[in-house]
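Each chain you see keeps its place in the complex, though not every chain is here.
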Amino acid sequence: MNHVVRDPDFERRVRDSFARQQFMATLGAVLELVRPGEVLIALPFSAALTQQHGFLHAGVVTSVIDSACGYAALSLMEPGTGVMSVEFKVNLLAPAAGNRFVATGRVVKAGRTLSVCHGKLRAVQVDGEVLVAVLQGTMMAVRDRDGVND
Amino acid sequence: MNHVVRDPDFERRVRDSFARQQFMATLGAVLELVRPGEVLIALPFSAALTQQHGFLHAGVVTSVIDSACGYAALSLMEPGTGVMSVEFKVNLLAPAAGNRFVATGRVVKAGRTLSVCHGKLRAVQVDGEVLVAVLQGTMMAVRDRDGVND
Amino acid sequence: MNHVVRDPDFERRVRDSFARQQFMATLGAVLELVRPGEVLIALPFSAALTQQHGFLHAGVVTSVIDSACGYAALSLMEPGTGVMSVEFKVNLLAPAAGNRFVATGRVVKAGRTLSVCHGKLRAVQVDGEVLVAVLQGTMMAVRDRDGVND
């Protein structure tokens, strides 16, 4: 998909904003790649993030895919615009087992106010990759709100 | 709604399982109430859980509602059954601002394998409560898997 | 829930718009009740609306709940505003078997542009009612578009 870039400084804006998401640091998540309409976030396994069976909690899975999608949407917004999640839906396909996970967010349709995204999380395991979850959701451009430009 | 209780020891089972969800401890979440088909989880605000604007990250919001719904579903399952999230959809209604948050999970329909739940998160603010998010999702009973009974 | 009514003529506006939804006539759906933030639509069974096992098609179930939610949202919008569905999520709880079905749409949060709704469909059967489906979705107010005021 070819997306229109409205902010030539989009990568710096996304990286600065990601650095302000304290929850990403709490999770140990790392911003891997920022392209127009596409963002990748990596997450190493940590026992502190698990549910009762020792897999990553579904909320952790959702968190990194949501951030990847939100920043994929932000990468296409004009300067001075902030991004917030409106809604998302997550299907969990396999237990989040592995040493390392990679979340991808991609913009399906970039609108002036609402952008629709697809996201996913893959688990990197010894013998290959497993698709853990897919997300479909909506991100909103927030304008004219003091201090919100990311 | 009147639910059939299949495990008289359901509250202990839910509380023990919650205690094994290390991610709930990481968030600082506390299991407040366990009733047949209904669970409440409280979460104090912490800067470590925020997104770029200083509100709780949408993934944190989702995490506690998801756990509340999962345990609401588990509370109605027979002994020896585990619970896993199949899918959920979250609508974010207001920024998650406040000192304290309460997530509620309720079973709408308890099936033998799939249970559908409604959840929500309210923010406790100085001047009252605000509804932050609503969730609609599916939880699955997992049987005959070694070591999975919660 | 107490909703603010911005258009005293909301019921007529909803009823006129419903009458223009030709698809509701195709289904045989009838607008039963219009209250601020709440709409009921009734649908008699018809073989023309079935899937392969003789139940109402999930798309039919969705259609009447979606219209109920859309009009519940429209009932709270100011004059000159149109309504469109942004997204919805439907969980199917039981086969849509019965002689008559009632869809309910209710506004959970009415925003200036986006409104979040809960909907459901109940089947009226010989021995009582069965909850067939629940919906959680977002409706959008459309302004300043020629000819769109419903």
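Order of writing sets the chain letters: A, B and C. Residues in each chain are counted from 1.
Going forward, contacts are C-beta pairs under 8 Å (C-beta built on N, C-alpha and C of every residue); 3 or more make two chains touch, one makes a residue touch a chain.
Computed from a predicted structure; not experimentally measured.
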| item | value |
| --- | --- |
| With 3 copies placed, total copies in this complex | 4 |
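By definition in this document, only the chains that are shown with their structure count from here on.
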| item | value |
| --- | --- |
| Interface residue overlap between copies subunit A and subunit B, same or different (over half shared) | same |
| Geometric centre distance via CA averages, subunit C-subunit B, whole Å | 28 |
| Computed distance of Cα centres, subunit C from subunit A, in Å | 32 |
| Whole-Å gap separating subunit A and subunit B, where each centre is the average of the chain's CA atoms | 22 |
| Shared interface positions of subunit C, touching two or more other chains | 89, 138 |
| Touching residues (chain side subunit A, partner subunit B) in the complex | 17-18, 20-23, 25-26, 47-53, 56-60, 62-64, 66-67, 82, 84-92, 95, 147-148, 150 |
| Touching residues (chain side subunit B, partner subunit C) in the complex | 89, 91, 93-94, 108-109, 116, 118, 131, 134, 136-138 |
| Residues of subunit C defined as touching subunit A within the complex | 86-87, 89, 113-114, 138 |
